[in-house]
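With one protein chain removed, the remaining protein chains of the complex are shown where they sit.
Every chain is named by a letter (A, B and C) in the order it is written, and numbering of its residues begins at 1.
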Amino acid sequence: MPTLAHYLVVSGLLFAIGLGGVLLRRNILIIFMGLELMLNAANLSLVAFSRFNLLPADGMPNYNAQVLVFFIITVAAAEVAVGLAIIVALFRAKQTTHVEDLNTLKF
Amino acid sequence: MQLALFWLFSILMLAFALGVILLRNPVSSAMSLVMSFISLAAVFVTLDAYFIAVVQVLVYAGAVMVLFLFIIMLLDLRAEKRRRVRLSAWLGGGIVVGGFLSALSQIVVSLPALHVPKPDVSQPLANDVALVGFALFRNFNLPFQIIGVLLLVATVGVVLLSRKELK
Amino acid sequence: MISVSPLLFLILVPIIAAALVMAGANARTTSMLGSAVNVLFLFALLFLYDESAGSFQFLGSIPVLPQFGLNLTLGADGLSLVMLFLSTIVTFAAVCVARPPVDNPRWFYVCLLFISAGVIGAFASLDVLFLYMFHELALIPTFLLIGIWGSGDKQAAAWKATVYLATGSFILLFGIIGLYLIQPEAARSFDLRQILAHAEAGLIPDNPVVYLLLLFGFGILVSLFPFHTWAPQAYACAPAPASMLHAGVLKKFGLYGLIRLAVPLMPESIQQYAPLLLALLLGNILYVGYVTIAQRKLDLMLGYSSVMHMGYIFLGFAALTEISLTGASLMLLSHGLTIAALFALSGEIRERTGTLDFHELGGLARITPRLGLAFGFAAMASVGLPGFIGFAGELLVFFGSFGAGMPAMGLLNGQEVFGFNAYQLATIAAVWGIVISAIYMLRAYRRVFMGPLAERWSRLPDLAGAPHASLVLLLAIMLVFGFFPQFLVNLVTPALILP
Partner (left out) sequence: MIPPFALEICVVSLGIFLLMAESFSFKTSKVTLAHGAIFGLLCVFVLSFWTDLPADGLQGSGFYVVDSLAMFFKRFALLATILTLILAIDYLPIVQRLVPGERPEAGTGEFFILPVFTCAGLMWMASAADFIMIFCALELVTISLYIQVAYMRRSLASLEAGTKFLILGALSTGFFVYGITWIFGMTGETGLNAIQKSLSVIPVANHTALLFGLGLVLVAIGFKIAAAPFQFWVPDVYQGAPTPITAFLAVASKAAGFVVLIRVLQPFFTVPAFQEKLTLALVFLAALTLLFGNLSAIPQTNFKRLLGYSSIAHAGYLLIGLAAIGDSFAGKAVVFYLGGYLVMTFLSFLVLVPVTKAAGGDDLAHFNGLAKRSPMLAFAMLVAATSLAGVPFTIGFFGKFFIFEAALNQGLYLLAVLGVIAVASGFYYYFKVIRAMYWQPAGDEAGPVPVSPLSRMAIFACVAAILVLGVFPRFLTDLLP
């Protein structure tokens, strides 16, 4: 049987991979995918915690956490929609999706 | 059996996640992302969170990924040319990620409460849609409304930002 | 709860005058009228002040933040009255001397009036935080005056002064907060009377950190060596009225604050850190004095000389005896009047010739005798010649400080020792400062007013009108008090609270 620690480690690794993608990749689309991975890592931990730490009252998983997961998924979708719209607008104006090309604003 | 499934899907998920950030072609990255999310949905199933698993597939694999692929095709992005990766970025990223992982592993190792097998629930969880629904509409009515406003704003914003010429 | 002090009137008159000027009244007349009203009102207050009762009079208080014990409390004792007298007189002189500049003359007068309101507020408020706030209120228009209507490298000068004084005043703010916090928790107050009462009851520990914060906070504001470099440049660049108000009045605020707060509250710390302060003030007197001699321009020379004279006042403060502190208080007044007169005169010279360079000037006494005479008088007063209050002040400071500290000469513990203690050594060194100031003052007089007169300056107008009258007034006050210093001593000494 997998334990809670298994899930948490896997979720931590997923978060780290996402974070690594955000920090190291230069393509905004890929950075965005990395951010999605991070959010999903949080979802995984949340569901794991909710399943493993049963409520003492009725011995059921804490569904509040799953509601939060639901909200996170919704928000992530909205964020993707707005983000991609901004990226498309940027691409139309500048023909690039690379972070290094974002240099209009300088010190 | 559960452990085997867990490992299978977890490793798949992590491998595809690595693919997302390592592959050079945006289309391959997006496809890896989809696979990673589907594996994640399977991991959710091992946690008896069926509703979340279904939503995961529907929203991410169904909607978000299509959006990503659509944008990649629309913008006609090609595989990245090999760009020189700066050492400082790698170093900084490595430190942040390494710090995060080491802190996490220390915590996981030090907490005995985390090393317990899955406890049994008092009732079967087959109808967890109903349970999530109860929680959502009974307790979380207010946040739900806020999310509604958020989606409205996001819709308005997407229309504003992506139309070529506003009327 | 709200009670109004007559001193509030003193603060409000310049502000109202400033508002009238903004609204369109004649700038020069309104300002002169306002400051004249203030001078007369102050004379009335001096007359009404009950010398035998002592302590703070003309009290009034407006609550501002009761839970902090913060009220806009106004009141005055002998020392504050002397400082208020200085403020109103110098304001009047500065407004009289001021020439309306070409651009934005209204704002120029508004700035002057705001400095006046600020210094009067600072000297009249009995609330430590408002003391600080009013001082800051006076600083901002000073920066503007230097930066907008100054001459020479005005921006750099205003810049430097801004940064130095801002730093100093924030150190001071921390000192004041520290002073607030070391009071017992239940009875914390910013009210000076209450603080003094606490100190008398032994409730306020002698905290060296707070003392050092106060010393360096106030010290930077008074241009204590080595934080003095902003001052000469700023005075040289500022328009004459601004230098008069700042060097003459505003700068005295730091020493006034030290005498008001540090002397009654932290006497042990003052003594403990006296060697440090003595070393620094000798830097003011000797090093800056030496630098003063080397100056080639009248305005810079006056700027440095004002920094140098601060050293004497610091000496009076550090010695912490009744005589030396009385001397220091007298010097606050005398130096304020003298340096104001000198800056006014140098402004008059610049007005006429457009330069203050010693190499270009000379022989002006022949063509402008009244200017020369006034400058001569002021220079003598600055050196501390008998007959001017500067003499009384310096004498008291030197006597007081020579007698301060443990005796190091004669019989001590049954043993005969011979030597001077630190105060005496410092006093001896400081007396040389008089020689130094005599050298540079006399040389300046010779360079500017004696010698051959250049052809291009043969048609300069002499002093006349309001500037002349106000300068005569300043010099007359110096002489009157120089001959009858007892009046001032009687006012000031009871206000000094010695350990």
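Note that in this section a contact is a pair of C-beta atoms (placed from the backbone, for glycine too) under 8 Å apart; a residue touches a chain by one contact, two chains touch by 3 or more.
Fair warning: this is a prediction, and the values are worked out from it, not measured in the lab.
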- Task: For the chain that is not shown, enumerate the shown chains it touches in the whole assembly.
- Result: A, B, C
- Item | Of B:Leu3, B:Leu58 or B:Val156, the residue in touch with the unshown chain | B:Val156
- Of B:Leu3, B:Leu111 or B:Ala130, the residue touching the omitted chain is B:Leu111
- For the chain left off this view, which of C:Leu59, C:Ile148 or C:Met450 is in contact with it? C:Ile148
- Item | Among C:Thr167, C:Thr229, C:Gln271 or C:Thr355, residue touching the chain not depicted | C:Thr167
- Of the residues listed, C:Ile177, C:Ile293 or C:Val431, which one is in contact with the missing chain? C:Ile177
- Message: Counting contacts across the full complex, list the positions on chain C that touch the omitted chain.
- Response: 63-68, 103-104, 129, 132-134, 136-137, 140, 143-144, 147-148, 154-155, 158-159, 162-163, 166-167, 170-171, 173-174, 177-178, 180-181
- Message: For review purposes, identify every residue of chain B that touches the missing chain, sorted by number.
- Response: 103-104, 106-107, 110-113, 139-143, 146-147, 149-150, 152-154, 156-157, 160-161, 164-167
- For chain A, the residues touching the chain missing from this view: 8, 15, 18-19, 22, 28, 31-32, 35, 38-39, 41-43, 45-46, 49, 53, 55, 62, 64-65, 67-68, 71-72, 75, 78-79, 82-83, 86-87, 89-90, 93-94, 102, 104-105, 107
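In this text, only the chains that are shown with their structure count from here on.
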- Message: Based on which chains touch which, is the overall arrangement a line, ring, star, complete graph, or other?
- Response: other
- Query: Hey, how far is the Cα centre of chain A from the one of chain C, in Å?
  - Reply: 65
- Note on the structure: Distance in whole angstrom between the CA centres of chain B and chain C is 70
- Report the inter-chain centroid distance for chain A and chain B in whole angstrom, where each centroid is the mean of the CA atoms. 5
- Message: Give the residues of chain C touching no fewer than two other chains, as numbers and ranges.
- Response: none
- Message: Give the residues of chain A touching no fewer than two other chains, as numbers and ranges.
- Response: none
- Message: If we count contacts the way the header does, which residues on chain A are in touch with chain B in the complex?
- Response: 1-10, 12-21, 23-27, 29-30, 32-34, 36-37, 40, 43-44, 47-48, 50-52, 54, 58-61, 63-64, 66-67, 69-71, 73-82, 84-89, 91, 97, 100
- Seen from chain B, its contact residues with chain A in the complex are 2-3, 6-7, 10, 13-14, 17-18, 20-21, 26, 29-30, 33, 36-37, 40, 43-44, 46-49, 51-52, 55-56, 59-60, 63-64, 67-68, 71-72, 74-75, 77, 80, 83, 85, 89-90, 92-93, 96-97, 100-101, 104-105, 108, 111, 113-119, 121-123, 125, 128, 131-132, 134-136, 139-140, 143, 147, 150-151, 154, 157-158, 161-162
